[in-house]
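First the structure, which I've put down as structure tokens, then a few questions once you've had a look.
Left out: one protein chain. Kept in place: all the others.
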Amino acid sequence: MDKVIFRIKKGTPEKWEYKEYEVPVENGTTILDALYYIRDNIDRTLSFRASCRMEVCGSCAIMVNNFPRTACSTQIKTIGKKVITLEPLAGYKWIRDLVVDFDEFFKKHESVKPYLVRKDNPEGQLLQSPEQLAKYKQFTLCIKCGACLAACPVAVSDPFYLGPAALAAAYRFNADSRDQGKNLRLAVVSDAEGCWRCHFSSECSEACPKDIDPAGAIQKLKVQAAGYELKRFFHLGVKD
Amino acid sequence: MEKIKADLLILGAGLAGLRAAISAAETDKNIKIAVISKLFFLRSHSVAAEGGTAAVLYEGDSYDLHAYDTIKGSDYLADQDAVELFVRTMPKEILDLDHWGCPWSRFPDGRIAQRPFGGHSFPRATYAADRTGFHALHTLYERMLVYENIERYQEYFVTSFIINKEGFSGLTAINMKNGEFVLFQGKALIIATGGLGRLYSFTTYSHTVTGDGAAMALKAGMQLKDMEFIQFHPTGIVPSGILITEGARGEGGYLLNNKNERFMQRYAPQKMELAPRDVVSRSMMWEIQEGRGFTGPWGPYLLLDLRHLGDEKIKERLPAIRDIALKFNGIDPKDEPLPVRPAAHYTMGGIHADNDTQTPVKGVFTAGEASCISIHGANRLGSNSTAECLVFGDISGRNAALYVKDAKMNDIDMDKVKAEENRIYVDAFKERGSETVPMLRRELNNTMQEKVGIFRNEKDLMDALKTVKSLQERFRNVYVEDKVMEYNTNLFTYLELDNLLEVAEVVILGAIARKESRGAHYRTDYPKRDDVNWMKHTIAQKVNGEVVLSYIPVRTTKWKPEERKY
Partner (left out) sequence: MSFKDSLNWINIKGRHLQSGIAFILHRLTGLVILLYLYMHLGALSQLLNGGIAYKNFLSTVESPPFVALDILLFLVIFYHGANGIRLVVQEFGIGTRRRKLFFWIMMVLGLIGWLLLTYFVASSFIGGA
């Protein structure tokens, strides 16, 4: 059984330090397994978020050796290091140990109107072919883990930037054939702190555990937003 | 102490809780609705549901058929009038989700797709790839953002119900971020807190599913029903217990033993791998007991073979399963079969309620897995739980909104509130013994897994009861070591363990008393179903601090109990 040392940032913004813990690992042991091991056997005051342990709830995103990952799906042996540093997500307000404040993240998500907008109220199914579904399907997989904002160099230096998750969510609805609210959303995201704040550093796509390519979504959103702004500029009228 | 007032309080933000919030907001846009959860809403366990949501949508299917499948699947313990209401309300829920943006998988002509599922005699599981619960929950969350009268209280750990003679009055809670005490006051409450599967060590449940609602209801003197019925899902992947959806078998996967045979031939020749879960789980355990299983470093297992489905079909219909196998086991399902074993998965029992989701306590409603109406009786069919959450979430939201219109805010018993504050902030932190929360939790998990699992008998159950009682005693000497109040997970796990110990006792007592085998409750010392003496629901209630059992009859309409063969 191999042993790995975890250096974990522990404490609150008033008082903190890096504490080291030794954890036995084998093939398949994940970072979340290690966190539970530490909390169950060594230090019961270690605080972290976790729930589903199967990379679908988005609770457990933390910085692992300076890169944001979901703890439950990151295998320790594949990292291949003897010492692993765990820190709370970069760019978020820090509460304690590995726990950060997610309120801002969800507020940004909410601001882009991430729900289906219909002008009418039809009876029966809204038909959609498998091809139409394929156009936006990958963007529906976002688990809102927040790793993308922690990876983005703009998001960690500009607190007002909407961020990849919110922008990818906006695109997900704009590309859904059942949606009728494209311009409502573009009015929100076509903003200095919206999609135009992105300069394609694409670290969000590197970090995304579900491989959604949020960077790609933001660029596609920019194309839509550009069309929207041109129409407005030439007073061609943008209807909601 | 922070004081928060609303007309309607909804505890729990999974499929049932969020659906209730939306229904309540649509019914009356002038009432103030507060949705409270110890998690951010999108982290709720509903998000792990994979396979599908059953509904009668197309030609060839019928309400009576769906009802019959459900009632037979429940081993005739379900209340048939409730089931009939359930199957008739379901189709509307699918359409609602569609109108709200749920990315349902589609047939080539654009209609919402459905697939076969265990125990259903028509392929009626509506699905969104193999992430149905995930997409449904996200759709409900996104839709909920539209309503201005819904306030969100995320990461508030509710610790007790304050109920007086007039009915519901309030909730005590902890603001998890700063550790402060909170008092919620409301005219009505909907309990949608989910199941209690973290009683077991090998389970598909998230770490946070600890039966909080059921435990608090029990402590407040409410009735729990049918608690002994715990469903074990046939295919939890070994060693993590992560769920491999029944949809994998619905798409044609095989279950194999170490002789490479599809052993379900011997137990359910007609439905084979798609027999109801209790039948398949027992069959698997018999195969293992009789030496036809595989042994490995994490215990015995059998194989789920998807290789013959082909890479394309797996990538299209079962992408999440493929992802799980690759990420957590390092296996590609197109090349190797998956190691699986039955895992604790669903709680058929719960807080006793009627078809309107009302509990006997005035102002308290309940919906979803936390409730027991009962739709699922002694065994739940796959794809019926996400369905139940939507239907009864909808019904409870509507009914609760109508109720609060004429209801008044009841007075809060401040003595109870002060006692609860003392229990959490003073008592729990008093340094005493040397045992810790993780120690007791592990022992509880092992005891339940070994003695209150798929096969039960008198001796094991009595041993388990003794152990749980002793754990409850030993728990009094456990204390919270972490003194930092911001996001104190030591305190939260302490309270969760208290809840688990509370409900474990009820599960075991129900199992000991029920001297028959029905659905998921199987006793090797009473292996037959006994309709003469046991066609009734177990009611558990705390009277003077002790759990007392009583019984109520099952309501039937059209269907008479028959022998359950698949």
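For reference, chains read A and B in written order, and residue numbers begin at 1 within each chain.
Definition applied: a contact is a pair of C-beta atoms (placed from the backbone, for glycine too) under 8 Å apart; a residue touches a chain by one contact, two chains touch by 3 or more.
Since the structure is predicted, the reported quantities are computational estimates derived from the model, not experimental observations.
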Visible chains in contact with the missing one: A
Residue among A:T12, A:S111, A:S129 or A:S201 that touches the chain left out of view: A:S201
Absent-chain interface as seen on subunit A, which is shown: 63, 65-68, 90-91, 151, 153-154, 156-159, 199-203, 205-206, 213, 215-216, 219-220, 222-223
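As a convention for this text, only the chains that are shown with their structure count from here on.
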Interchain centroid distance [CA atoms averaged], subunit A/subunit B, Å: 28
In the complex with subunit B, residue positions of subunit A that touch it: 12, 27-28, 30, 39-41, 44-59, 73, 95-97, 99, 101-102, 106, 110, 113-116, 118, 121-122, 124-130, 132-133, 136-137, 140-141, 143-144, 173, 176, 178-179
Residues of subunit B touching subunit A in the complex: 39-40, 42-45, 47-48, 95, 98-101, 103, 105-106, 108-112, 129, 131, 134-135, 138, 142-143, 145-146, 154, 177, 206-208, 239-240, 242-243, 320, 323-324, 327-330, 436-438, 442, 481-482, 484, 486-490
